[in-house]
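Handing you a structure now.
Here the complex is missing a single protein chain, while all its other protein chains stay put.
After this line comes chain A, so read on.
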Amino acid sequence: MVILREGMCPGLDEDLLRSLRAADIRTVEDLVSSDTEELAQKCAVSYKALFAIRRVLLAQHTAFPVSGADLYEELLSSTAILSTGNPSLDKLLDSGLFTGEITELSGGPGSGKSQVCFGVAVHISHHLKQSVIYIDTNGGLTAKRLLQMLQSETTNTDEQMEALQRIQIFRLFDVYALLDCLYGLCGGGLQQASVGGGSVKAVIVDSVSAVISPLLGGKQNEGMSLMIQVAGVLKSMAKDFSVAALVTNHVTRSGSGDVQPGLGASWSHVPRTRILLERVETPLSAGRSGLRSATLIKSSRQPLHVKQEFDLGWWSRAGGGPSGKRKLDQTEP
């Protein structure tokens, strides 16, 4: 709803505004939907002038039309595929995270979603030398864990520091702060975050369900509309700035008892690719606690229900310690 204001376009002065308001035309939509001839007669202005104003307002506020060929060229030149660092996961994702799209990781507690996110962030900042924005709503991210993962990649402390500097972290705990942060990033924060020569190529939100699921349910619609708003901002950020968005989600049980991702049917249309993570419970894997299985549950490119097993310890494979989120014997800074 865009309210008509004076000076919005040449010819829209205060007298005209007053007569339009008297004819019950307050917003741009009202002006555009109403019959121009009738309105010109009611407000005692020339038909031509009103028509010109209508045309200018339409041009200002409608979505910009893009031809298919231009869109194709733009997509070809701006889309990049970011490897996650783990070859099995890459195979599942059709070689990695695509920029311009939202990818979702869902899984129960302890299934490794945050670890995968850490690994992806470390891989992008160290190997691909691009910046990453990490939005943590769980409080599970510690710099020590990122450093530990980096230390297994390289022993050069300068490189470690550089890579750490490319990961920008936001800690928020409610949906309004999340929306604020995302709008801020769209507004100019992404350019500011592009330090160290690499532009921001990935935005990771861990987890989006932690801030939205408390608002869902019941008869209020506000939770759903906030969820769709978050989805809209993430999508437009991914498309306009060519970043890959990675979000995590919890799981619930469906009516028939199967495990399915949370946040409902409306959210299920938002991510382009969805992966379900589960622990691998076989006697063989008892010794390797880092094994997880990933199932592709939604993809526009791959056949579904393909399972891949991968090791969470891959990202710290050069001999790191246990892949715990927090070390209990060390204090938090």
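The definition used in the following text is that a contact is a pair of C-beta atoms (placed from the backbone, for glycine too) under 8 Å apart; a residue touches a chain by one contact, two chains touch by 3 or more; residues count from 1.
In this section, contacts and distances are computed from a predicted model.
Visitor: With one chain of the assembly withheld, which option in "DNA repair protein XRCC2", "Integrator complex subunit 11", "Mevalonate kinase" or "ATP synthase subunit g" matches that chain's UniProt protein name?
Guide: "DNA repair protein XRCC2"
Visitor: Can you say which of A:29, A:94, A:159 or A:174 touches the chain missing from this structure?
Guide: Result: among the candidates, A:29 touches the missing chain.
Visitor: Among A:8, A:80, A:147 or A:224, which one is in touch with the chain left out?
Guide: Per the contact definition at the top, the residue touching the missing chain is A:224.
Visitor: Among A:108, A:198 or A:264, which one is in touch with the chain left out?
Guide: Final answer for the missing-chain contact: A:264.
Visitor: Name, in rising order, the residues on chain A that touch the hidden chain in the full complex.
Guide: 1-2, 28-29, 32-33, 55, 58-59, 61-63, 65, 217, 219, 221-222, 224-225, 227-229, 232, 236, 239, 255, 264-266, 269, 303-305
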